[in-house]
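One structure below.
The complex is shown incomplete by one protein chain, all other protein chains being positioned as in the whole.
When the chains are written out, they are named A and B in that same order, and each has its own residue count from 1.
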Amino acid sequence: MHLFQKLLKAGSSLALAGSISAALAVGAHAQTELNVVWMGWAEESVKPLMDWFGKENPDINLNYQRIPYNELLSTLEVRLGSRTPEPDLYSADASLTASYAARGHLLDLTPYFADDLDRFDSAALGAASYNGKMYAGPFATSMQLMFVNVDLFKKAGVELPSTDIDGRWTWEQVREAAKAIAKPEDNLWGVLLEQSDRPYQLLPLMQSKGAQLVSDDGLEATGYVNGEKFVEATQFYADLFGADKVSPPGLFELNLVQEVFHTGHAAMMVGGTWNLGRLEKSADFEWIAVPHPYFAGGVPVTPTGSWQIGINPRTEHLDESVRFMKFFMRDDVQAEWYKLRPYPPVLKANWDNLSDLLKGKPWEIAKYELQNTAVPRPPIPGFREYEEILKLAFRDIQQGADVRERLDKAAREMDRELAKYK
Amino acid sequence: MRSRTSAALLPVARYTLLIVLAMIILAPIVWVAISSVRPPEEIFLYSPKLSWRTFIPETFTWENYRLLWESDFPRAVTNTLFVAFATVALGILICSAAGFAFAVFDFPFKNTLFVVVIITFIMPFEAIVVPLYVMVRDLNWNDTYFALVMPEVASGFIIFLFRQFFTKVSKELFEAARVDGASWWRIYWDVAMPLSWPTVVAAALMMFIHQWDAFFWPLVAATSPDLTMVQVAIARYLQFEQADFGRLFAAMTVASFLAILPFMALQRYYIRTIVDSGIK
Partner (left out) sequence: MRINPAYYFLAPAFMGLSVFKIFPIGVAIVGSFYGTTLIGESVFRGLDNYLSIFGDLDLLRSFGITLLFNLIANPLQIVLSLMVALLVFRPGPLIGLFRSVLFLPVTLSLVLTALIWNLLLDPYLGPVNAVLDAVGIGRQGFFKDEAQALGSMVWLTTWRGVGYWMLFMLAGLYAIPESLYEAAKIDGASWWQRFRHVTLPLMRRPIAFVLVASTAINMLFFAPVYVITAGGPNGATDFVMFRIYQAAFNYIDVGRSLAMSTVMLVVVLAVAIVELWLMRSED
């Protein structure tokens, strides 16, 4: 027992815990209660699945909590960091599998899914694995497309990008078209990056240039994050906001970037497939979706990864937790989930099961990308730190900081934070 | 002569200033309220470029409110009201008592204890949240109203507030009552408290607002949907990947309107309560 726990034990007695809590304790449950921390999707996207599970498992009482995205990671940090048996299960960000696994917050699921591994999309399974073991159940994945406002292209007399994979535009082409259309003084922009400060969206630029993101052992950033190719790609990114003035600097909130595109103030937006719903429903301009751009002379790389489900290794309800996990990995459950919230499927079978919904050019592209160009974020335990430091650097760079100096600083900070995983 | 003109001008100056201030304060809230009766797609459609549509909805709709009503938002409001009122009821009692002690009595370690009171409200919550969570869990309180109410009942801020204001109440008053044979409890309850209505109001509103704003702690300690608090319910409309600005603005409007009601109700206690030297 370490000091912290000892102190806490002392605290409980200080609080006269015995008498008070005994008086308040709710009567013993006939049902087992599963405590689940869930990403804060809308209630109507979450409740149907939870109710379904409840109906099939009347002996389990589900206590699920939807947490807004901005607070999910910190809330989990408190709950998991206290190393208690709760929550039993939680929504784990796909980029943090290694971080949670290395710190003992994820149960190794390999024994439970050994025969099932080939059911999963390989990129999604890759993101759920660490050191060759499966630590989380893939629940959703993501893919980015480039959305194009056709009206703005036509008005400026600029040639449209192709919707074919073979006609994939380079970033250089995107920049030229953007320059021809953008009128910053009229609040009209050429190209938007939906998550303009997030490594999720930006690392594929560096990877397309051929940059290595971090040392092979995941412990060093200097020489990688401030390496030649990384700097080159970041300079291109910086110029979109600075020299070329085709992208609005300082607009970080993904929801607001979406508004700029959906209200017709930008010609292109590289963004998630979740934009398709709103475009189909209410766009008052003609639009198309085309493949994610790449750098001339480089390789196409697209971002992927989204949400997974993890089991807390300290759970006191292991059997029930595994049942919950298995339920959510079922084809029919994930098919229903797609209807509630259309993330690209993580189960290979669901591309066929849902073929009447996943039809049309945008989904054709997304499927191709997931199978051919999607690269998950580096599976290093320190990705949380890496990501946050890089995000702050991207923010400053977007707003005019010198690219090389800022990346040097970021690399130094990363080295300091990554050292704890040595 | 001069003083009469300035006396006549004072109300004009007073109301001019008040109107200017009210406009600065109301503009953002009115913008939120107006946006809440727009279809979500329209909210930012006209805001970047000035026209009449920037301020007046092109399409008027109650849809956002209807959706809000059908969601877990009403439950969150009820929860928060319950938690806030419970906290206020208990908190005012025990904090005013402690404030009274600091203001009226002399006792060993008085200054040390007062410094301790100050320390309790200047430690960043982020630093104590983990031990607090573990303790509440050990008490078997996690996921109950107790977890939301009890940690906020004894508040250093409120004790400090009462200490500052009780000291103003003339000590002669208390001593006179002592001479008449009143117990300290009677003096606190029948003399000090009634003489401090505006302070009690300020303290009650401060505690109410503190719970109304509660956000991070409920996320950590109150996990079941039945215990959702209002700020958590609001924040969920700003979902990652897809925000629901319509319901977000509707929720903010309702939350703001509800939280002003206690203030409007309690204002009537804004009266002079010190009875001038008259009390014997």
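One rule holds in what follows: a contact is a pair of C-beta atoms (placed from the backbone, for glycine too) under 8 Å apart; a residue touches a chain by one contact, two chains touch by 3 or more.
Everything quoted here is computed from the prediction, not taken from an experiment.
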For the chain that's been dropped from view, list the shown partners it touches. A, B
Taking the full complex into account, find the residue in A:Lys348, A:Lys367 or A:Lys391 that is in contact with the omitted chain. A:Lys391
Considering the whole complex, which of A:Val158, A:Leu279, A:Ala335 or A:Ala401 touches the chain not shown? A:Ala401
Contacts of subunit A with the absent chain, listed as residue ranges: 2-4, 7-8, 11, 14-15, 70, 73-74, 77, 81, 83, 99, 102-104, 187, 248-253, 256, 259-260, 263, 265, 381, 384-385, 388, 391-392, 395-396, 399-401, 417, 420-421
Please output the residues of subunit B touching the missing chain, sorted low to high. 3, 6, 10-11, 14, 17-18, 21-22, 24-26, 28-29, 31-32, 44, 47-50, 54-55, 93-95, 97-98, 100-102, 104-108, 110, 113, 115-124, 126-128, 130-132, 135, 150-151, 153-154, 156-157, 159-161, 164-165, 167-169, 184, 188, 196-199, 201-202, 205-206, 209, 212-213, 215, 231, 234-235, 238, 252, 255-260, 263-264, 267, 270-274, 276-277
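By definition in this document, only the chains that are shown with their structure count from here on.
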Whole-Å distance, C-alpha centre of subunit A to that of subunit B, is 36
As the complex stands, subunit A meets subunit B at residues 4, 7-9, 11-12, 15, 17, 20-21, 24-26, 35, 37, 39-43, 63-71, 74-75, 78-79, 81-82, 84, 86-87, 187, 254-256, 258-259, 262-263, 265, 272, 274, 277-278, 282
Interface with subunit A, subunit B side, in the complex: residues 41, 43-45, 48-49, 71-72, 129-131, 133-135, 137-144, 146, 215-216, 219-220, 223-225, 232, 235-236, 238-245
